[in-house]
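The complex is shown incomplete by one protein chain, all other protein chains being positioned as in the whole.
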Amino acid sequence: MRRATRAGGAPQRYSAASLFRHGLTHEDWERVWRTVEMRRSYDAVVIGAGVHGLATAYYLASNHGMGNVAVVDKGYVGGGGSGRNTAIIRSNYLTPEGVRFYDRSTRLYENLSATLNFNVMFARRGHLTLAHTDASVRTMRWRAEVNKLEGVESEVIGPDEVKELVPFMDTSTKTRYPILGALYHPPGGIIRHDAVNWGYARAADSLGVEIHQGTEVTGISTDRGRVTGVTTSRGAISAPVVVNCTAGWASLVATMAGVRLPIITHPLQAAVTEPVKMFLHAVVVSGSLHVYVSQTDRGELVFGASTDPYASYSMRGSLEFTEELATHVLELMPSISKMRVLRQWAGLCDITPDFSPIMGVTPVDGFLVDVGWGTYGFKAGPAAGEAMAELVATGKTPESIAAFDLARFEEARLVGERGAAAVGH
Amino acid sequence: MSTAKRLLSGRPTKMRITSRPGEVIDRSKPVRFTWNGREKSAFEGDTIISALAASGERVFSRSFKYHRPRGILTATFHDPGCSVQVGDEPNVRGSHRLVTAGMKVTAQNVWPSLKLDVASANRAAGRFIGAGFYYKTFIKPERLWPTYEKVLQRFAPGGRVSADSPHGSYDKRYAHPDVVVAGGGPAGMAAALGAAEAGARVMLVEEEHSLGGHLRYGSETELAALAELRREVEASGAIEVLVNSAVTGRYDGNWIAILQRNLPHVTERLVKARAKVVVAAPGLIERPYVFEGNDLPGVMLSTAARRLLNLWAVAPGTRAVVLSANEEGDATAADLSDAGVHVAQVVDARRGEQVVRARGAGSLSEVELGDGSKVSCDLLVTAVGWTAPTLLLNVAGDRPVYDERAARFVPGDGLPANVLATGGIVGDGPTAALVEHGRATGRAAAERALARDGTSVTIPSLSPAPHPALYRSRTHGIVDFSEDISSKDLVSAAREGYDSVELLKRYTTATMGPAQGKLETINTVAVLAEATGRSIAETGTTVWRPPHVPVSLGALAGRVLEPVRYSPMQPWHEAHRATPIVAGQWIRPEHYGDPAREVRTVREHVGLIDVTPLGKLDLRGPDVPKLLNFLYVNKWLKLDIGSVRYGLMCGEDGVVLDDGVTGHLGEDHYLMSTTSSGADAVAHWIENWLQTTFPDWQVYMTPMTTAYASINVAGPKSRELMSRVVSDVDLSPEAFAYMQVRRGTICSVPGCVMWRIGFTGELSYELHVPAGYGLYVWESLLAAGEDLSAGVFGLEAQRIMRLEKGHLIVSQDTDGLTQGYGVGLDGLIKLDKEDFAGKQELEWQLERQGYNHLVALLPDDASVVPPEASQIVTGDRSIVGRVTSSRLSPSLGRSICLALVAPQLAETGKSVTVHLPDGTDVRAKVSEELAQFDPGGERLRA
Partner (left out) sequence: MILIPCPHCGDRNSSEFTYAGEVHSRPSPGDARQGPWRDYLYGKDNPAGWTEERWFHGSGCGKYLRAERHTVTNEIRATRPEVGAGASSRTRP
């Protein structure tokens, strides 16, 4: 096995001092990652240069010394879901295994700027999940209780405290769906998603990982139940391990290896407004009204909602999405009706039957999956990458992802996050 | 008098010139407004910016990052430096919004003021804060990032919103035109005419305040052509014209979104048009030129200068240099001279002449040319080429291609049959050629829309004229004016590896600002191409995303239309101060002041509850028993007429779906009840089975939930009360026993259904009364029961009583993974039935064991009510269950709970630890029975 090596010696450090030097000398910055010829063989091929694929490759090289890894992507770094999500980080899930997993991810995110020497701008803003019915108050309390037992900060707060955190919120009882309370999760926040992708790509590259953009996987080769490599739009690669880290195309890629996944692909849309001066510090989510909103440092409101109501690979977006979104946002904050939607876009989400991911081995030896991330994949990227790297390097499924295996669907061991979905309405 | 002299005269309208033939201002109607608190004058027809420019203002905002002063660039909606705050409305496009009397306009991004601007210190630091600088710093120590972040937030661009702004009034409209023409320039107007002539109903949508496009500020010949086109459009009965309106996007199925901004009393209206064919005629957008100082106030596009001169009669400067690479530039020079502005020099780019940099302190004072010469001036006009705004074509699936000769992107060949394009986006030509192309395109659109054979329509060719490729001079300047991104930033980012157009865009945020790339995209691509040594065609362009212009949240939301369901008894509830509770679409009484007292009323006397939201499905046909036997886990083939039975439904995955009772009303006739929240889902579920799997079963299902008002009469005196209002049903226990159903007359209302069941555990009758009589029957029952101490009770009292009885509530005491076994109804599940929904999974559940059980828990301290969702934990704090329901029982005088627990805890007498939300632990014991009150059920069988 080729040991991880630095591509061109130690990478250039980013810091205030280097920025200052650069400002004076105007020398070019070192390239953020290399463009190199694709080789014919690697120790592992990761499909998908999003946060999951890049984090997997990075932790393979950094934690396990496996740098002879190629990350291939049909588009560009972070061009899929990793660059299209609304960049919310939180760990206030419902099941203990979910909470532990996302807590690990949040902790990795909190230190990621220093780890990668790339400012990913993680901003701890506090995260509010509003409850408009007594059933959802109960679910919020359920989540809060599980969170606390797992050591994650969460509590149920009342409408007055919601108003204090979000002065623009209509917490009166005159609305159609009055706010009865909220799950308040102080560690939740937002991040610069592109920076995470680039930071991982740069750091992985510096440890020898090769990133091949514009390289579409067209087939996965197997021999007697073992994966042997991939064919791409730029030629074949042989590798004993292939990791499917795609979102939106997970079923199609898995099918190339003969693996059938319990996934339906739905578009998830998002929109952003024109900037205004900061007025919304917290991240606000309303499950009943199917909307989430945060304000970036640039002053834009970033909105998301539930996935489109039918399966589709279309990323064109729809008008009804923005209409429903606006309706619901204005129910929460009626005074911002004059703000304008500047841009809408869509990403693809692979939804599984239990609203939990699929990570680990498949019936094809050496073909691993890190897929089915639905609408919550970005926030899991670091922890998923860390665990997948461990699986690739050691051949053993780490405890943290054991509950999320593919076999659970055939063996009816579904994960209980669907419990939250079922009682959340 | 020359403009220069007027400038010195100091009058408030010092830049206003004498009347222009195409001017849109009404000089007889002065309007007053304020700008940063100072009174200003304007004429009707002026935009905010034209009025301010007329008064001599040159700076309208500060740039995002370096806080450089910004003036007029395009004099259109997309003018990046001209966004202003109007009252409580942020980000108003000052070059588009018309001035109205009393308007309060303030500048944005000018902390602390437009003139004194401490943030301009950023400019000195400019060399250190290139695009993406923040990714490279503030990395350590991490705890300081929130502090840095707050500083960055101060520089966020944009206006302000206020928490007390009213929602305002918005509206929506649906339209079904044959043809939508997006763009009301000459080609668009002609397309509308062509389509109308061919018999189509047309909607013609124009962003500006009137039709005409570039003809509006053109020559006298062009104005004459425009007048003729306008006359024709007005004369046509088939063209609806929407001005100050924009097609913001095209969605699946030619679903066209139009933002209409010109209506009185409505801030904005969203028109949703299902167009058979759409014709894109957006014209062209003039692009800025990149050179040092290109963002100084006084540097503007040729179209901006002509618009100021010819639409609003405002001199854009007093001494001008014109950089011209096309006829538009030449025409601008001519217009400027004609209007009395001194044209110091025309720099002809077609002859290789160049502008290298612009200089000035706060605004333009000097231009340096390619030969090193310097010309002093306060106006530099650039005319270096065009961008085709291809959004509508992009979203229809077309990918524009770069035309090297014309130096711009043009439509590709990927348009579907229901999208056509005409005008400048397709090619160039004199007005007559544009009109001819538009008219033919409109005719072709009509042919397609009306599904006629359109082969007879020949569309003349219209191709882009050759144009020099001018993007950047030999100096660096601003590419994205809203985001403050220079060509140097782009080159640096490309060299660093962000070298595809999408990566570059994301890294530098170029094209991500309010103009969304309309002014910046092509220059960004050109600079990237130059930096990477690729051609523009190879570099490609970014994807244009909707909406074409920003749309207010208010317009997208429209009027507030949130349906609410109330029972017919709602007036009574309101009159009696019921506390409402939101239950899905329903709003119903939670209680009437004192739930514990309501419980006592039921337990001791008789109480009425409004249960109208309960799902009710009328089932008829010979195969209803088969259907019920399939839907429920228990057996249904033998149920006598007059009987009701409780049933549990599971999904095909064995997960508990719903429960309720179903009664056999008569020959082939059943009434099913479902949970309130499950009513719609169960109706869908039944339709699904009947239509997709058992199409030969003869069953008709009719949802009856709102056709009946439903009242539960519960309590030991309920039979007595019923006997006073029911005339035609024998209510004796022998004749009308527990779990039976009768149809009869209540309070003289015939056609009522009554069944003897009891969620509360008391003798009780559930009445389903034709909805129109609901309130009458409710009031009559109360009147009839006055001497029986009859009262009412709400949802809360019912929940307390059902908990005392250990009755589960699906989705509260079960969750998304709770399968049929373990919820206290094991005896109900009949695996010996040949088939039913979920049977396989329930069989496997039983084999597998290990599932959670629903148990009743009694806290050792009877005064402690563990809040619902309290977790049940082991010594090492792992979670082994949770409290699903809990209340203080007024009947028992102690706390009671239901809980889902791991199988090892589901033993009578087992002591468990309940972890409360306040962090303390309490002990509780598993009770023998789920029911704590009358476990034998004698009361309800009374």
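Annotations
Letters are used for the chains, namely A and B, taken in the order the chains are written, and counting of residues starts over at 1 for each.
Here is the rule we use: a residue touches a chain if its C-beta (ideal position, glycine included) is under 8 Å from a C-beta of that chain, and two chains touch if they have at least 3 such contacts.
A quick note: this is a predicted structure, and the numbers were derived from the prediction, not measured.
Within the full complex, the residue among B:Arg154, B:Arg559, B:His684 or B:Arg923 touching the omitted chain is B:His684. Within the whole complex, the absent chain has one touching residue among A:Gly23, A:Pro186, A:Pro240 or A:Pro262, and that is A:Pro262.
Here one chain is not drawn; of A:Ser251, A:Gln295, A:Thr375 or A:Thr397, the residue touching it is A:Ser251. Checked against the hidden chain, the listed residues B:Trp255, B:Tyr738 or B:Tyr776 yield one contact partner: B:Trp255.
In the full complex, chain A touches the hidden chain at residues 249, 251-252, 260-265, 309-314, 318-320, 353, 409-410, 412.
Although one chain is not displayed, its contacts with chain B can still be listed: residues 251-253, 255, 272, 274, 397, 451, 652-653, 684, 687-688, 691-693, 695, 834-835, 839-841, 844.
By definition in this document, only the chains that are shown with their structure count from here on.
In this assembly, the C-alpha centroid of chain A lies 23 Å from the C-alpha centroid of chain B. Interface of chain B with chain A (complex): residues 88-91, 127-128, 130, 133-140, 142, 145-146, 149, 152-153, 156-168, 170, 249, 251-252, 255, 257, 267, 270, 272, 395, 492, 495-498, 500, 502-503, 506-507, 512, 514, 516, 545-547, 550-558, 560, 562, 564, 581-584, 653, 677, 811-812, 815-817, 841, 844, 848, 867-871, 873, 877-879, 882, 915, 917, 919. Chain A makes touch with chain B in their complex at residues 14-16, 18-20, 22-24, 26, 28-33, 35, 75-79, 83, 96, 110-111, 113-114, 117-119, 121-124, 132-135, 138-139, 141-142, 144-146, 148-149, 156, 167-168, 176-178, 192, 194-195, 198-199, 213, 273-279, 297-299, 314, 316-319, 322-323, 325-327, 329-331, 334-345, 354, 412, 414, 416, 418-423, 425.
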